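Removed from the display is one protein chain of the complex; every other protein chain stays in position.
Note that the chains are named A, B and C in the order they appear, and that numbering of residues resets to 1 at the start of each chain.
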Amino acid sequence: MNKIEGTNDFVIRFATVNGSGSASANNLFARSLFRMGLAVSAKNIFPSNIQGLPTWYEVRVSTSGSLARRGGVDMVVAVNGQTLRQDYVSLEPGGYFFFDSSKQLPEDFTRSDITLIGIPLTLLVNEAFAGSKQRPLLQNIVYVGAVAALLDMDLSMLKNGIGRQFAKKPALAEANLKALELGHSYAREHHADACLLRVRGNRRTDNAIMMDGNTAAALGALYAGATVVGWYPITPSTSVIEAFARYAGRFRLDEEGRLRVAIVQAEDELAAIGMVIGASWNGARSFTATSGPGFSLMNEFLGLAYFAEIPAVLINVQRVGPSTGMPTRTQQSDVLSCAYASHGDTKHVLLFPSTPAECFELTATAFDLAEELQTPVIVLSDLDLGMNEHVSPPLEWNDELAYQRGRVLDAVALAVLAEKAEKWGRYLDRDGDGIPWRTLPGTDPERGVYFTRGTSHNEFSGYTEDSAEYVKNMQRLSLKWETAKLKVPAALIQVGETTPGFATSPGLIYYGTSYAAVEEAAALLAQDYGLKPAILRLRAFPFGPEVADFLKQHRPIIVVEQNRDGQMRQLLINECSNECGVAPVDVLSLTLYDGMPLASREVLSGLRQLLDEHGLPEASSQSRQGESA
Amino acid sequence: MNKIEGTNDFVIRFATVNGSGSASANNLFARSLFRMGLAVSAKNIFPSNIQGLPTWYEVRVSTSGSLARRGGVDMVVAVNGQTLRQDYVSLEPGGYFFFDSSKQLPEDFTRSDITLIGIPLTLLVNEAFAGSKQRPLLQNIVYVGAVAALLDMDLSMLKNGIGRQFAKKPALAEANLKALELGHSYAREHHADACLLRVRGNRRTDNAIMMDGNTAAALGALYAGATVVGWYPITPSTSVIEAFARYAGRFRLDEEGRLRVAIVQAEDELAAIGMVIGASWNGARSFTATSGPGFSLMNEFLGLAYFAEIPAVLINVQRVGPSTGMPTRTQQSDVLSCAYASHGDTKHVLLFPSTPAECFELTATAFDLAEELQTPVIVLSDLDLGMNEHVSPPLEWNDELAYQRGRVLDAVALAVLAEKAEKWGRYLDRDGDGIPWRTLPGTDPERGVYFTRGTSHNEFSGYTEDSAEYVKNMQRLSLKWETAKLKVPAALIQVGETTPGFATSPGLIYYGTSYAAVEEAAALLAQDYGLKPAILRLRAFPFGPEVADFLKQHRPIIVVEQNRDGQMRQLLINECSNECGVAPVDVLSLTLYDGMPLASREVLSGLRQLLDEHGLPEASSQSRQGESA
Amino acid sequence: MSSTRPSFRNPDIQPNEAGYSRRDYEGLISTLCAGCGHDSITSAIIQACFELALPPHRIAKLSGIGCSSKTPAYFLAKSHGFNSVHGRMPAIATGANMANRDLIYLGVSGDGDTASIGMGQFVHVVRRNLNMVYIVMNNGCYGLTKGQYSATADKGSRSRKGAVNLLESIDLCEMAIQLGAGFVGRSFSGDKEQLVPLLKAALSHHGLSFLDVISPCVTFNNNPESTKSYHWVREHREESSGLDFVPFRQTINTSYSEGATEAITLHDESVIYLHKPKAGPSITDRRMAIDTLEDHKAKGRLLTGVLYINPDSQDTHDLLNTCQKPLNSLGKDELCPGAAVLAAINEAYR
Partner (left out) sequence: MSSTRPSFRNPDIQPNEAGYSRRDYEGLISTLCAGCGHDSITSAIIQACFELALPPHRIAKLSGIGCSSKTPAYFLAKSHGFNSVHGRMPAIATGANMANRDLIYLGVSGDGDTASIGMGQFVHVVRRNLNMVYIVMNNGCYGLTKGQYSATADKGSRSRKGAVNLLESIDLCEMAIQLGAGFVGRSFSGDKEQLVPLLKAALSHHGLSFLDVISPCVTFNNNPESTKSYHWVREHREESSGLDFVPFRQTINTSYSEGATEAITLHDESVIYLHKPKAGPSITDRRMAIDTLEDHKAKGRLLTGVLYINPDSQDTHDLLNTCQKPLNSLGKDELCPGAAVLAAINEAYR
């Protein structure tokens, strides 16, 4: 048997039960790897349930620096009886099966291509911590200690982590440290050379942080000056609001200890978005966070905001649909419904962050855009990005930059206008770019008042059923959409290399949380096949001119996304093909939508299959180890 | 001045005030023309308001038999002071301005290219019906009588109509007849030769009916056996339910006088569609009718019905969006939001009736399809079709045909399955077409029970978070979508003629209520330019293979639709272009979305403009009179 | 305590009068937290249906979304179930009931599901007096989304994390009575003795039976300062009256009046016997019912038991005058007016 070997390059899966405290132990493990400077990706795969069901935590470390899930499992820490068999089967040949040897394994567990590593977790803990209520929790730390031993991992980071966590509870800290040692020494003693996976500190992730996207988005909202939040709990978006509330409690207190923010837990999502619209109309920066089902409930109000031109920021942390779907799995399947939400001719601005740093940046940007464009802006995150902790560049903020509050006339500006006898109308296009000027309630006793409505209105916000006025207004909204194309964050492009056998370099398009897996797969393509596609990462809808250009220049185009119907591909064709003339047949779809965080191996094999028809050359170098999965 | 002349070929617009009883007088006029066998189109252009605002009623008669609105006004009956000027201006050169000469016209009403026809309506009525409370109503009949005289129209149909209307109120009938004569004789006396428009009975519309689409749709639901209705009032869909209730009260009573139908006025549209889903789940045919804002509220539930595969019929009578928009104007702008309603990967079956006869037919079909496909089916009507009375082929029903109730296992079928030891699972694809078998609650004490859910489920309707099971289910839903393509009503195609100067005959695509205007415009194209495009009328989404074929064969393709963003064009490209390879640049959009019923003149000029670039030849014959409008 | 409680000692073995064993009313194994109140309600439902000898397949189970709304998977595995979307169980139940008036509809919801997102549907299903049992498993919080306060959390109540709820609490029972529900009761997941007969009575009532069952969330809202904790409810609970429920088949042969202070005969001739500490106001008086509830609230006590019954209530079908035959069973001959009628209709539009 060839044991899998490697330093700083493997996948370990912890198979546990939710609600049992394993999450924090697993987290301790992953964060310690991060603190050692490793490129680590950690995915929590948890059930839609509070306690007692199977959960997995998958940690990958990569020498190449990839932060993607890889696919395949090199070691499984199988401490959940319910899934023991499944975990056993899931292991790669050559892998390591770590189990609680307090109990016998079933007799038919007879794989000869893997290494069994039995640690009597229950017995160890029962013995060492007899009578302690903390036993189940400590057991988790025991396996962490054992795994550390197997990987020949320095314990200091783990110990630090325990110290931090229990800074205020020394007794617990002590017990945890003891548990760590317990596992560590048992494994050392009994499985000294069993495992060929190794961990060595390096400095791959200097300066990076490890944070979940929801916290980052919350901080983005905080930094952007959001003051009113209407929300309703829904997985996986809830923690955006929880983080926002936590930080607001620290950084948004006035001298009297009162909050400079109003966070209203609404009765439902209809109310939540209504509150956001009411607050934004009244000049506050306001947002909500939700997920699919909640988003569907917001459709009517989003049409109002589009048509009455009211800023609104909405963070949609996508999960698996349709309907209630899989609430604790990830997907990118609300793209179409967000882009065209609500009846009638509507279109909405979308932003697609890829990392926590970008969750921060683009959420903050969303507030600027919403106010500048006077329209809803939807940040499309997802469960993987939002709830998993990602190694990410640090959050960045420039104190010099002012908030872009858009075209708001205050009392002074209104007086100036009046003096110059210039016309103002709420929906009058004074600047020729489709964006009108608004005023806020309470601004001025005599000037600038207007009536907001979801019914058809003329340039002066008067109710109208006049066909020409209606059409004029709708065309201005189209013009505003054109303006938006130049204001939203541009797509990021990596130039490809002309590829033998292909007329042009193929073009890969992706967005959001797919980035790490796609980038890694592309790198592998280059390495293994000498094929270096051009890559475009979308960051916003509507698409800037660079997107149509890209579509024009590359053949084939492959759009990688995490939904069944190739939703972004549809948007690309709808919005760009008139300009760039691309034929839909040249735009291929690679859709991976099983709810798991995207794995680079899956992307690679998908790309290979699609490119094969276009004459992908034979793999140039050795096929990568384990890549056949 | 050249007066407009013509027999059975003109447009008259009645400009009145809503809530003043003019609607029924105008209706009397239009229906009488219809009874005389003329091709008449009548459009009620009314405000979103109950009383006191301007309303227009536009009647067109055409010798060619077109039932479209034409555009332009040959005679205006301007009896609303609020819009007198606007009505005056709107008149075609050579037209007739009919006004209440009890008052003077403003001095600056100085057009010399029109004929003034003053009738002192108020004075006449005040004199003849002194003291009667009915005066305002009778005044409407007076102008009808006068118009009849101007057109040299035989009064018998009008008299019949009055007789029918007041069959049970002879005193009112008499007063109305008197009013009719009053107007008639005054006009004869004072404006004998003023008008060169003429009406002569013929038999153009033998066998036809004149009905609004909502009534027809209601009858379709009645005939299809709908028994449960959940609804919430909203213009312009309310009258679907009202008509359904009316007919149910007549034709759905059991021996004890109890109703064989349950019509529940819900608290809102979320509840309305929920009731439909609950009832359909339980084996009743059930439907709702709504319009844009209501539809937006149904998004979440529609995703549930899609994913849990529950039949549901929804009639969306579209009005002008976005948001509250123009509730009493027409549009086809909910196409995209209906097609992809709800978060996640969802697609819905849509049907597009063009006439009342088809409202009847396709609504009935919707129930068959919904149950056969076990999915929501949305009938996309619109205000023009739904609320205006259209001359239409009669409603047709074949008593021989059974309801297609789809795959439902009753107790007997379950027993047979059990005997044969065959597997059944609610979401098991036994037939290879993606459509599973369902059972109804209460069917059998031991067999066929299952648990319905919006969460991810396996073939046996068990809850699952397993990636493979989830994907399998989603792929089956895609397969079902493919099956649907062959089950929905096919598009109707008229072959074109090869056109000089064009590589192929151009292809016109349209749907729904655009039919009359598009067909007329196409006929005019042929007549004036010798250009005979092929025409495809969509009747359903998803598109059958004939649609992709059509897209392949014609260049350019022009999609005519009543929305801003070319929504159907987007659907066509999304769904067909992979198959047929059409490049989006070859699919042109003619969008007319000002809220007025489509006018053939507008369509014609739009088509000409688009075709010009492709080398439309010079007009061969004389350009049609008045067509320049 | 009650003379009518069946004396089966081992219900798994001894079948009920319809020949079903208790196991026939069970469902899948619960995945809720150990100790969750909802599981106790689940088992009370199983017990009540078993004792009433309801044929499982004649029951339809409906729910919204939440830990509570998951429970239909854990009881009555032989009944069709529908776990719908958040807050919208009432609409599904209404449609289902309209389609087939002959089944028994058992709706389960949570306090989040009903008192927040579902408030509109709750109010209107009660107002229509739909013939169903509507159970709210009330834990004062959103269990499934990890413990946020719900609208039934009492003012002044403290969460596990120490936050005080400052908003008014919604009393769903009081609302239900006010809105015209025909049967309203409150109970506690920890008291099967009360809950089972209450459920049985509710199942026999014609019209909407609303049951607010306090059901502690052990994971997020079971600290003693929470008014929805086991501890608090046990300390502050009061029973309106002891309750015997005698299903109609038995009433014919028996008289169970001993000691009862009030007997209420339901639509199907089942009888509810109430044993009150003192002869108080009648439970069929709507205003009294509200008053009594408020009285207890003012004293900081939680009143449980049957709170109100209107034995003559008319359900939605009665109000709509629908036919007795289930609508989903009507054939084309009963539904379709036919081509000849259509010809006449066409004629009227000429």
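Here are some notes:
FYI, contacts are C-beta pairs under 8 Å (C-beta built on N, C-alpha and C of every residue); 3 or more make two chains touch, one makes a residue touch a chain.
For clarity, every value in this text was computed on a predicted model and none was experimentally measured.
Listed by label, the shown chains that the missing chain touches in the whole complex are A, B, C. Only one of A:Ala194, A:Leu440, A:Ile493 or A:Val585 touches the absent chain when the whole complex is considered: A:Leu440.
The chain omitted from view is touched by exactly one of C:Thr31, C:Gln47, C:Gln178 or C:Ser209, namely C:Gln178. Looking at C:His38, C:Arg128, C:Arg158 or C:His205, the residue that reaches the missing chain in the full complex is C:Arg128.
Among the residues A:Thr227, A:Gln331, A:Gln562 or A:Asn578, only A:Thr227 touches the chain that is left out of the figure. On the side of subunit A, the interface with the absent chain consists of residues 34-35, 208-211, 219, 222-225, 227-228, 230, 247, 251-252, 254, 256-264, 266-268, 270-284, 286, 300-301, 304, 394-399, 402-403, 439-446, 449-455, 463, using the contact rule stated above.
Although one chain is hidden here, its contacts on subunit B can still be listed: residues 19, 48-53, 232-235, 238, 265, 267-269, 293, 323-324. On the side of subunit C, touch with the chain left out of the figure occurs at residues 116-120, 123-124, 127-129, 151, 166-168, 170-171, 174-175, 178-180, 287, 290-291, 294, 298, 314, 319.
One rule holds for everything that comes next: only the chains that are shown with their structure count from here on.
Chain contact topology: the protein chains form a complete graph, every chain touching every other one.
The chain pair A-C and the chain pair B-C differ in C-beta contact count, and the higher one is B-C.
A straight line joining the Cα centres of subunit B and subunit C is 44 Å long. For subunit C, the set of residues touching two or more other chains reads 85. Across the assembly, subunit B contributes residues 300, 304, 453-455 that each touch 2 or more other chains.
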